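Apart from one protein chain that is not included, each protein chain of the complex appears where it belongs.
After this line comes subunit A, so read on.
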Amino acid sequence: MQHDDVIWDVIGNRAFCSFKVKTKVQNFCRNEYNITGLCNRSSCPLANSQYATIREEKGQCFLYMKVIERAAFPARMWEKVKLSKNYEKALEQIDQNLIYWPRFIRHKCKQRFTKITQYLIRIRKLTLKRQRKLVPLSRKVEAREKRKEEKALIAAQLDNAIEKELLERLKQGTYGDIYNFPIHAFDKALEHQDEESETDSEEEEDDEDVGKKEFVAEDEIEESDLSDFEDMDNLKAGSDEHEESSEEDESEEEMEEEPEASGSKGKMPLKGAVFRKKRAYVEIEYEQEMEPVPKSKAT
């Protein structure tokens, strides 16, 4: 026999109910057929022989009903009615099925149904938005990766690598004329070159000196004519560059430019037989420049 009051007295008040969850303020009921989720005399599905709930399965809502006539047949106890997808129609269905049922159950059923439809709508809206994919991390793997990274960092020797790369770029001249250092590097390269081919260069210079001496003689004859002198200057400058380019094939453009601006700092540190003879030639030029000046003063 179904004595609801006795059942409630036992499970609700005195003894143990496995579905009951006690908290400080309230008691909850974990029974899946419970309509409100609270542990009450009117909400307990065990202590009410006439009971109804709404449950949702994969987006479909069903109305479950239990009547006392079927209390002896647990397999057939709950009657399942599929509710329509239309909200209003479903409410009418609930009303039709629960006609003549207690007000409390009817009201709570409709409330529950409303809540369920609201959260189903929310689910559908959220699935359209961006989903956050959670990727599980394995602790061992992460620790391994971290260690590998540390070892790789040590092996990389970043500072050294960067400095080396920058110096390489400086040597190759990607920075152009910004820095004045390159001279030293090329001076040293020059020195090496000169030491290798000293004898050859000396012979060449001897030949050139011979030629230069002839040149000087011509100039002395044409001192009075300034225009001619200018031409001689240009010729000399041209031959100057030509000689230098022929001798110093591997020098940069900077080197060729510098001799024109004679007496520049770049020339001074250079050593070697080549440049001493060049300097001698330059001195001769100056002597010639000086001579016409006093003549103009006289006139």
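FYI, contacts are C-beta pairs under 8 Å (C-beta built on N, C-alpha and C of every residue); 3 or more make two chains touch, one makes a residue touch a chain; residues count from 1.
Assume contacts and distances are computed from a predicted model.
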- Query: Which protein name, taken from UniProt, belongs to the chain you can't see among "Vacuolar protein sorting-associated protein 29", "Potassium channel subfamily K member", "Ribosome production factor 1" or "AP-4 complex subunit epsilon"?
  - Reply: "Ribosome production factor 1"
- Task: Out of A:58, A:103 or A:130, point to the residue that touches the absent chain in the complete complex.
- Result: A:130
- Of A:75, A:99, A:123 or A:152, which sits in contact with the chain we cannot see? A:152
- Query: Going by the touch rule given at the top, which residues of subunit A touch the chain that is not shown?
  - Reply: 129-130, 132, 141, 145-146, 148-149, 151-153, 155-156, 158-159, 161-163, 165-167, 169-171, 175-176, 178-179, 181-182, 184-185
